[in-house]
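The structure's right below; bear with me while I get my questions together.
Left out: one protein chain. Kept in place: all the others.
Chain naming follows the written order as A and B, and within any one chain the residues start at number 1.
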Amino acid sequence: MADIKPIIEFKNVSLDYQDNRVLHNIDLEIEQGKFYTLLGPSGSGKSTILSLISGKNSPSEGDVLIDGKIVNELPANKREVNTVFQNYNLFPNMNVYENVAYGPKLKKLPAKKIDQLVKDMLSLVRLSDFEQNEITELSGGQQQRVAIARALANEPKVLLLDEPLSALDYKLRKEMQYELREIQQRLGITFIFVTHDQEEALAMSDWIFVMQNGRIEQSGTPVDIYDEPINHFVADFIGEANIIEGIMKEDYLVSFVGKEFKNVDAGMKPNERVEIVIRPEDLDIVAPSKGKLQVTIDDQSFRGDFYEITAIDDAGNEWSIQETNPAKIGQRRGLKFDPEDIHIMRFNETEEDFDSRLESYEGEE
Amino acid sequence: MKKLAIGKIYLIFVFILLYLPIFYLIVYSFNSGQSMNGWAGFTFNHYHELFSDARMIEIVLNTLIVAVLSSLISTIIGTIGAYWIYQTKNKKIANRILSLNSVLLVSPDVIIGASFLILFTVVGMQLGFLSVLLSHVAFSIPIVVLMVLPKLKEMPKTIIEASDDLGATGYQTLSNIILPYIQPGILAGFFMALTYSLDDFAVTFFVTGNGFSTMAVEIYSRARRGTSLEINALSAIMFLVSLFLVLIYYFISNPKKGGKK
Partner (left out) sequence: MKKSSLTYYISYILWLLLFVILPLVLLLLQALTNQQGNFTLDNFLNYLSSGTYLRMTLNSIFYAFLITLITLIISYPMAYFLTQLKNHQFWMLLVILPTWINLLLKAYAFIGLLSQNGTINSTLSFFGIVPYQLLFTNESFLLVSSYIEIPFMILPIYNSLIEIDSNLIQASQDLGANTWQTIKNVIFPLSLNGVRTGIQVVFIPSLSLFMITRLIGGNRVITLGTAIEEHFLTTQNWHMGSTIGVVLVIAMLVTTYFTREGNKKGRKK
């Protein structure tokens, strides 16, 4: 792993904007050929990271490296990185063909090569029949594709995508997610995708950086981040989660709602206060006697492929449960879950400590 | 960076170009010599000369009276016209009226002056104060329309409906709701009309008779006979007045800085 040279590297990068620190000590490494996602609520700093890679901004502290070279002050037009913008930013004075040919023409490539590139890129985004169309004649989804083709025609080492799908409707967005993923795999170039939509991030990425308040909270594969969120914010932001406080009695034993449960986490101090995460789809509603927890059904709503049921336990905690069968409101039922469904989070644990703790006890087993 | 430095030098250069003639006039209005050639010393003499020049004072007053009167009248008629265009439901007709409205805005001064001269002669009107006033009213109306119309268009239709709904008569809605709403546009139109009138030379030159003159026409005839520093003194005063009007206009059109509404 360590011998693969990262294509982009951030070394302790901070950025100040009008006396505000908008990025705090960011360290990250981007490898060739993968699909990365920067995920976080608006204002979390994800687009700011893109702007440091694209060259729109320069870091206030630390270094940004592309291909092992420090590029802190290198202007945008000298970087082998291109962007697909949120509002596409297509040139209205040029038609589809001219927009896509813009970058290659600036590079003074031979006319034949330019033509070939433009045709290839337009066929890649399935717009071959629209070469001569004006931008204003295209739908939002088509403009999106032109923007992708235009950025790719420059043959960048890394493609930056700044919330490119946010203006599309739900169905089109789903389609484009799939298509983008396919294009990335076909071309084998690195994509860095920015979104605030966790579903999108989980569906598309090889690797996710979850961001909040100018910091990277956690990074990892979608499965890692979903199954083992580092803290309350990540657990809550990614997917649905029941988060309640508890006490880690000893390794593999946690207590909450006045009961003790077996689980699979370890490495905390005895009797440490922790937070417990159980995903709604991991909870099953059973007869009260068969449940590990007893709850009263409070509310339910039909969500198409499942029922979202809310129940309240004896300590007053609210539980969200996803079930294929409806429940009766007001009824007393039991909740069943397995030890591996329980995920324990320590308060204020850094990503480094989190990783080494996980490694230590997972190695034991 | 480097680019901006070049830009700034260029900006300074053009600004100097734009203001050099004006400041040149003003500086020489204090010259104790008799011409704009060579500085002889500081004096207010040319201002005294100007204020004791009864003919010039009368002409300046004429100019101001024409400007204020024509602006007032054209503001009223222009506002009415804007409201008419606003009320016209048929978009095609409204656009026709609007392009007719703009004819006098895009026509060269000479054409306006010449055709008005024919008009006044055909109807047998004596050339003088009235013909000048009517001409100024005529060429100021379209700019008032163009200033008021956008304000009317951006007015939410719902506030008129609300007023009607609350039982206001057409007149009450107009005076209580619509006029206050479009007031900035009306004021801007008035100021534009004022400057159009003060700035005009060509049209007045055509339609003025022997007995009546405005400042621009007077300067033209004096300048053809040679320069006099009294005119410089007048220019300096005019510059201050213009500066003052521009500032007022600026605060009207940028209400965030000055106004309360």
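Definition applied: a residue touches a chain if its C-beta (ideal position, glycine included) is under 8 Å from a C-beta of that chain, and two chains touch if they have at least 3 such contacts.
Since we're looking at a predicted model, the values are computed, not measured.
Q: If the hidden chain were put back, which of B:L69, B:I97, B:M155 or B:I177 would touch it?
A: Result: among the candidates, B:I97 touches the missing chain.
Q: Which of these, B:N45, B:Q183 or B:S242, touches the one chain of the complex that we don't see?
A: Of the candidates B:N45, B:Q183 or B:S242, B:S242 is in touch with the missing chain.
Q: Consider the whole complex, including the chain that is not shown, and state which of B:I111, B:L130 or B:I177 touches that chain.
A: Reading the full complex, the residue touching the unseen chain is B:I111.
Q: Considering the whole complex rather than only what is displayed, give the residues of chain B touching the chain that is not shown.
A: Against the missing chain, chain B presents residues 3-4, 7-8, 10-11, 14-15, 17-19, 21-22, 24-25, 28, 35-38, 76-78, 80-81, 83-84, 87, 97, 100-101, 103-104, 106-119, 122, 134, 137-138, 141, 195, 198-199, 201-202, 205-206, 215-216, 219-220, 223-224, 227, 231, 234-235, 238-239, 242-243, 245-246, 250, 254.
Q: Since one chain has been left out of the picture, which residues of chain A touch it in the full complex?
A: Contact residues on chain A toward the absent chain are 54-56, 75-78, 81-83, 85, 87, 89-93, 95, 102-103, 106-107, 132-134, 150-151, 154.
Going forward, only the chains that are shown with their structure count from here on.
Q: From the C-alpha centre of chain A to that of chain B, how far is it in Å?
A: 60
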